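Working notes for the structure below.
Shown here: the complex without one of its protein chains, the others still in place.
On to subunit A.
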Amino acid sequence: MADLLPDHPDFLWRNPDPKPSYDVVIVGGGGHGLATAYYLAKHHGITNVAVLEKGWLGGGNMARNTTIIRSNYLWDESSGMYEHSLKLWEQLPDELDYDFLFSQRGVMNLAHTLQDVRESTRRVNANKLNGVDAEWIDPQQVKELCPIINIGDDIRYPIMGATYQPRAGIAKHDHVAWAFARKADEMGVDIIQNCEVTGFVKEAGRVIAVETNRGRINTGKVALCGAGNSSVLSELAGFELPIQSHPLQALVSELHEMVHPTVVMSNHVHVYVSQAHKGELVMGAGIDAYNGYGQRGSFHVIEEQMAAAVELFPIFARAHVLRTWGGVVDVTLDASPIVSKTPVDQLYVNCGWGTGGFKGTPGAGFTLAHTIAHDEPHPLNEAFSLERFETGMLIDEHGAAAVAH
């Protein structure tokens, strides 16, 4: 029978065995790790790089997020990071020669209370000053952009308006991982799956090798891109991170005709909804309250976000849940990421992206690659250091983080 099957299509990347030594080892083969490898090779000419992934490529949060991309954050530091990331997104389909269905269909952040309205208009003004496209729209404009939404005043938290970022949107997340992987591989990066890091070898305060389930790998530099498992990695490396790992859940409905033309997020009633290209309604909300590494959460969280979605979109009342799932997100106290040097020489960390890491994939890779190559941060990630928790220069983005952290 096997000879009747067509040939296997071309593989997008090789599956090499680990070499004894690399210039840079990246721990974590998700979006951020792959983007870092790509930018190391493309911008810094560093191609003797291994990406070590304990499971399969892009199988963690990269396969579990709700794919929303936007840059409408409040503070200058965040605007710099997320807007640069959005500009990279706009180039990447051509640059990576891969149509990963990046769709700039706009993102709305709804306001339901007077405080929401004040926070939202302030954020729109801050965005405009930072060159980020943003506008404040009234309920009628909300309805024009998204006809299925209920702007009546007969619900518990009527819609009082929204911020709108037209350049924001969604992309197909697994294709993004594959696109980065293919290009990084072409430039010489070794992507090594089923390779779990079990320890770090240090000499005089500097990392010189990683221990893995496939043997010791010597390296000049190491970058941690472990998302929800970052604390586990940093403990192996001998330092602690100010993050907590939580379950974050999402769900999809069965396939429907296209009814939802944009992305709608509501911080106050706690749901965000878009419609994937195939037709599923994709929804998510805030984290489960407790610490958890189990890649699953409690069902009442799903029930609450569906209740919120049906109140905002009455048409969803007869839709059925097809599937729910969870990932593990690494959350900081100021709802901003850490892209930084660490107490260990030549070891760098990218973590703390919480519930919003997907949109930051190119930005994280771009800034972390620079930090690795130069042993100092890029101006865009200078403020996102570990030291900010000691200096007090926090980047408090709870308002713009869109969901509870």
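As a convention for this text, a contact is a pair of C-beta atoms (placed from the backbone, for glycine too) under 8 Å apart; a residue touches a chain by one contact, two chains touch by 3 or more; residues count from 1.
Keep in mind that, in the parts below, contacts and distances are computed from a predicted model.
UniProt lists the omitted chain of the complex under the protein name "Sarcosine oxidase subunit delta" (options: "Tripartite ATP-independent transporter DctM subunit", "Class I triheme cytochrome c", "Sarcosine oxidase subunit delta" or "Spermidine/putrescine transport system permease protein PotC").
From the options A:N229, A:S253 or A:N381, the residue with contact to the unseen chain in the full assembly is A:N229. Between the chain not shown and the residues A:P166, A:P242, A:G279 or A:P314, the one that touches is A:P242.
Considering A:A289, A:A307 or A:V321, the position touching the chain not shown turns out to be A:A289 (whole complex). Seen across the whole complex, the unshown chain contacts subunit A at 229, 231-232, 240-245, 289-294, 298-300, 332-333, 389-392.
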